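Submitted below is the structure of interest, expressed as structure tokens.
Of the protein chains in this complex, one is absent; all others appear in place.
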Amino acid sequence: MSSQPLLSLEHLSAHYVSQQGARVVRAVDDVTLSLNAGGTLGIVGESGSGKTTLALTIMRLLPPAARIVSGRMMFEGENLVDKSDTEMRRVRGKRIAMILQDPMASLNPLFSIGNQVGEPLRVHEGASRAGAWQRAVALLKSVRIASPETRVSQFPHEMSGGMRQRIVGAIGISCEPRLLIADEPTTSLDLTIQAQYLDLLRDLQREHGLALIFITHNLGIVAKMCDQLAVMYAGRVVEQGPVSRIFSTPAHPYTRALLGSIPRMTDNREHLTAIEGQPPDLSALPPGCSFAPRCPMAFARCQVETPPEFAVDEGRTARCWLAAPGADAKAEMMKTSNVA
Amino acid sequence: MTITTPPIAAAAAELPPAAFWRLKGFPLIPVLILLFIAFVAVFADVLAPYDPQVGSLARRFRPPAWQDGGSMAYLLGTDHVGRDVLSRLIFGARVSMIVGITAVLVAGGIGTLLGIVSGYLGGWADQVVMRITDTWLALPALTFAIFLAAIVGPSEFNIILILGLVYWTRYARVIRGEVLSLKQREFVRLAIVAGCSSRVIMWRHILPNVINSAVVLATLMLGVVIVTEASLSFLGVGVPPPKPAWGLMMADGKKGLMVGYWWLTVLPGICIMLMVLSANLLGDWLRVKLDPQLRQL
Partner (left out) sequence: MKQYIVRRAGYSLLSLFLLSLVIFLFVRVTGDPVSLLVEPGASPEDIENMRRQFGLDRPLWEQYWHFMASLAVGDLGQSFYYRTPVFELYFQRLPNSLLLAAVAMSLSLLIGIPSGILAAVRVDGFWDSAGKIFALLGLSLPSFWVGLVLILFFSVYLGWLPSSGSGSTLHLLMPAFTLGWYFAAAHMRLTRSSMLEVLGSEYIKLARLKGLPEALVIGKHALKNALIPVITLAGINLVVMINVAVVVETVFAWPGIGRLLYEGITFRDFPIVQGVVVIGGAMIVLVNLLVDILYALIDPRIRLES
């Protein structure tokens, strides 16, 4: 494995600009992330935190009102920001694949499964119709769909939710991409199917040497599947690093609040803790740290200056003044800690 | 799967908000045009230079003033029996306005009433009204109107009645939909719980809330009604001669068309188009203004 990460986002920003230029929504702001080949990164945040926009930015499929304003996206040594539309089209589906949240809506109701699964093969690898059809059968088998030979000529509405999600997964891996981005892949699935599906994804990852990015608001999935984690808030990455360490000692108050709000079996608490307040309006961000209005540990500096990302320890950063080099940081956190 | 929106209205809805006829979104030019036509209609007696129904065969087929053979005496020319085109256009505006507005009111009245009754009371009343509307909508309006006109004979009054009878179903459908959703609202439920009779509820609570939709729909239907009336007059089953209806003028004008007497057909058509277009642009603005929820109209 080379030492160069597979994907490296450096100070990436993508903004939506309204027609008259009056409102700017900083959907993705100064994001720096990296992922090694075969690794699994989880991106976590509330709705509106910018996680899906980030994924679309990587795929260069932002709606016309949005654009990348700064930063680089290095994938296998190439900057995706500089690529032309035609070049990007050859990347999508072939080298980086993405699966969406709602599998029913993602599949075209008028075309057969085989047609849709084989399509990337025909486009990217020039497969013949018959060849693509056969490979579609094989792909269905690899995502553990029973009797793939019959399923392949059926239509999306004839499949169950779990099957559809697998089919979408099959489409994703059809051209053997290096990176698969999964946007809330289990949200529309039953709990019982979720576990099966996640196992499938992990097996596929191992078999094909895939790197995975999981976009989710479900920390349980992150704990099970990911080795790296990035927490997003209001378009910015507020904390990132290895999952186990973040879970045991979160460095950012938001992460702490997120973890604290998960009810645990061993708890004796009477109330569920929620994070007070609402996520900010991305077109009118407050000055300073965007989490400050809701942060139980905010102090004067937080309201005024936006914190940069500070290294907390090896491979971990947090965007918080409390993480600034200075001895009191940990002490401050300990003092105000009242959550197990 | 029947399409109930007058397609003109929906088309108007897609035009950009800042267009040349609008001032801050308000459809200035269309409203001015409509007011102008209304003004002309009301003061036709004073404005028209000649009696629209009297002509002299010695002066037939005079072209408009700016062409050879035309004169300022007959600004827009004369028709096949020597009547002044300008005067006929002016009085035609009166006919169009009267027929158009009254027919829309009749259709709107019947349709709103039945829409409220069928929507609110539900049950068999609803079923009956719905089946009737479906049947009505199976026939194209024009064919149906011709059929009715053939039965009762053409006259201005009859035409208004016929148009009202043909178009009420558009209203009924839409209003019924509105009523169905209104029924779920709190204030209606409160009235029911308070023991108000159905009649009182329909009159006091439901009706005022559907007036908005009815007004918007009325404006939108005005254009359709006028085109239908013009078509009927053109075919000879609309407003009967010698009354000057724009459609009728065009039918007469056809006689002179082959020899190039263009003003008899083109000019009335332009009048119709202006009125229809203005009504639709106005209706579209009203629809957004009165209730953004009416977007699906």
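Read from first to last, the chains carry the letters A and B; within each, the first residue is number 1.
Note that contacts are C-beta pairs under 8 Å (C-beta built on N, C-alpha and C of every residue); 3 or more make two chains touch, one makes a residue touch a chain.
In this text the structure is predicted, and so the values were computed from the model without any measurement.
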Which of B:129, B:172, B:202 or B:230 touches the chain that is not shown? B:230
I'm checking contacts with the chain that's been left out. Which of A:18, A:79 or A:108 qualifies? A:108
Where B:42, B:73, B:105 or B:150 are the choices, the one touching the absent chain is B:150
Since one chain has been left out of the picture, which residues of chain B touch it in the full complex? 1, 3, 7-8, 10-12, 14-16, 131-132, 134-136, 138-140, 142-144, 146-153, 223, 227, 230-231, 234-237, 247, 250, 253-254, 257-260, 262, 265-266, 269, 272-273, 276-277, 280
At which residues does chain A meet the chain that is not included here? 59, 61, 89-94, 97-98, 100, 102, 105-111, 119-120, 123-124, 155, 157-158, 168, 171
